[in-house]
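Partial complex: the chains shown occupy the same locations as in the complete assembly.
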Amino acid sequence: MKYFVPRRVLPWRRSFSHSSSRRVIKSLSELPARINPKYTETRQNDLLCLQWPSPPRNVLLTKKNNTPEITESLIEYAQHIHSTYPSMNLMLEPHAAEEVHSKLDFPVYTTSTPTLHDAPTPTILSDKTDLVSTLGGDGTVLHASSLFAHTPCVPPILSFGMGTLGFLGEWKFKEYKRAFREVYMSGAHDAYASIDQKDQSEITDSEDANTTPTYASIRGKSMGAARPARILLRNRLRISVFSPSGDRLNSSDPAAGDTYALNEVIVHRGSSPHLKIIDVFVGGRFLTEAVADGMIISSPTGSTAYSLSSGGSIVHPLVSSLLLTPICPRSLSFRPLVLPANTPITLRLSEKNRGREVEVSVDGVRISKGVGVGMEVRVLGEDIRDRRSGEWCGGVPSIVRGVVGMEEKEEDHWVGGLNALLKFNYPFGEEA
Amino acid sequence: MKYFVPRRVLPWRRSFSHSSSRRVIKSLSELPARINPKYTETRQNDLLCLQWPSPPRNVLLTKKNNTPEITESLIEYAQHIHSTYPSMNLMLEPHAAEEVHSKLDFPVYTTSTPTLHDAPTPTILSDKTDLVSTLGGDGTVLHASSLFAHTPCVPPILSFGMGTLGFLGEWKFKEYKRAFREVYMSGAHDAYASIDQKDQSEITDSEDANTTPTYASIRGKSMGAARPARILLRNRLRISVFSPSGDRLNSSDPAAGDTYALNEVIVHRGSSPHLKIIDVFVGGRFLTEAVADGMIISSPTGSTAYSLSSGGSIVHPLVSSLLLTPICPRSLSFRPLVLPANTPITLRLSEKNRGREVEVSVDGVRISKGVGVGMEVRVLGEDIRDRRSGEWCGGVPSIVRGVVGMEEKEEDHWVGGLNALLKFNYPFGEEA
């Protein structure tokens, strides 16, 4: 039996009893190398088209924790992927792998550390993941993105809102079949490519995980026309945090380098009841001394998150910019700023703070140690286009939901989100 | 020697070596009982006039800690009071008493607990204090006010801004002689009353601390005309905090009852990186579910403090009201509210928060334990006028600075503060 090869069983899976040889957890290292898609411009020039050179093989599924309904949905989704796209390998985070593998009759892949998040930078993830798919809210998308927080090149993310739609989770779960198919086929040259799930089922087992299927090989399967998936390439922030003594604090691994954030980095008084004094430098020059609860440096994507709550403007994700938004500033005249994405911004905890610590958080996750007076947060926007080649890379490639049969109105995702989710300019009044 | 009566030396003053018999610390209990002033309406009907039935005898001086210049000023001020108004008794907080008593050649009075603040409700303070005078910033005024946080009747406060003027600290320190004299004499019926420091010095020592001097007895002293001191009676908030199990949390002493705040009470996510969900009830009815960093319930006085930083309007301290201001609400439509002072407001930490704690603080001081899901903060404005008698009582009677020789413009304190301190509507532009 191919799946139950003892050496493949991860050492930390001690307590695991596998009644069926298929319900196993395997190591990511066994997976074939990642396939990098291309992104091509559309005539409208704001969304990009996803183009796989060959069909994706490794999909990482992440989900919100502690929510049984979502775990159920994950299982349903995984089974659909396995049965319809038998050449796909399913990757899960360790916690989820343990939780669901026994309910799946095919192997799942995971890392050998208990949680990816605590792990030393999981470069293996970025070496293997072709595609990410999330089930949860915005927090789950932020978490998925954080798994690639030290990687310049994030795989495309297909996100499903569960229960409540979020700003980042574009799709409704009930659309998962159409959505996955659209992504899987995206960019296949043969518009008549199709998959026949029945015919293929017997050859699945004999397929090696390392085989590269081609769109040609799946020709004839009843997939219908392949419309390319639309990608919104969300700029990230490139963040480094330094302790007063110059140690890098933004990662537990000192060699990890800068951290990429999807929403924002925040410096905040946290549990200290007192105002904080933060020196703000823009483009290397002193801009101002902020006396406030804290400061936010946000991406346009993050403009609808914490920055919005603090009075920031809403910035479209395609405006290449950084937002500087104060949190409860002790000033009548500290208006939020929108700066060019390539402007370096530094926040420095002023000596005037008399040694009190602050809270620094990236996308809602706190960096908790060594953050004292003299500490610096340095931020730069991310270049998502190679200057020389003109190729699109970087950012978080978010697969945007199109409306079937409304091709011409397909760009509604952001405007739709403003209206439906944020209740933007929600009308006054009530019927008598 | 009158001052060195061994039994008067407090037991906890072990480490204290007194070279001079006068440089002693005595107990508050030795002081005569408090004299309660009256407040009378002026024709303008917004500020009140202070009227002592007989000259005040016990003055509590508080100061900002860890600031040597301020300690110097305190000594200068104390010496002036003692030499000019020999019948006055000087009260200090224990920490300050220890710090300065050896530099004063007369006794100071303090409580027998290391810091007043940690002490079981210091009712003795409110039983003895005729007048409070603070040296420091707004924080020092807030602290002085907190010493009377369980007392309906706060003595008048004469506050000096040191270094930087604050919104609550009305006077400049260099005006201390005029200011103290104005307060001391306020309401004396004999406009020709005067004090001659030299003549009186010999009788001072023989005066018992418990003697009640009369304005008549100080007649003839060259004090000039007695202009009454003007009082801004600042409404407070009456706060109670209850744990989910119904225990009162707003004071370490369970019997202490409600706490009065000068600025505000705040519920805040504190060190938790996540949004908090707070149910807001107004007048006993559910108003809204706030999803936010936190909520502020502020007095009009506090409208220029934290509430201002969070986007609240500036409310004149004489508008009888409560402000409800959200901190970074996750909503586009949560505008600050100004409610009648007699409206009960309750903030309740919703069950949806899944057990995470929050920070509750009163005037910038944190209540740190037992604050979980189900916790309630209940607030009511303070009545500063007795309904039946029409007498003014309650509130924090703040002695407002008049401008010499500008009688007709004397109400400038608030407008002046807006312009000079808050840089309200500060004009644009610069000379070329």
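As written, the chains take the letters A and B, and residue 1 is the first residue of each chain.
Operating definition for what follows: contacts are C-beta pairs under 8 Å (C-beta built on N, C-alpha and C of every residue); 3 or more make two chains touch, one makes a residue touch a chain.
All figures in this text were calculated on a predicted structure; none of them were measured in a lab.
Q: How many copies of the chain make up the whole complex, given that 2 are shown?
A: For the whole complex in this structure, the answer is 4 copies.
In this section, only the chains that are shown with their structure count from here on.
Q: Could you pull out which subunit B residues touch subunit A in their complex?
A: 270-271, 273-274, 292-293, 306, 308-311, 327-333, 359, 361, 364-366, 422-424, 426
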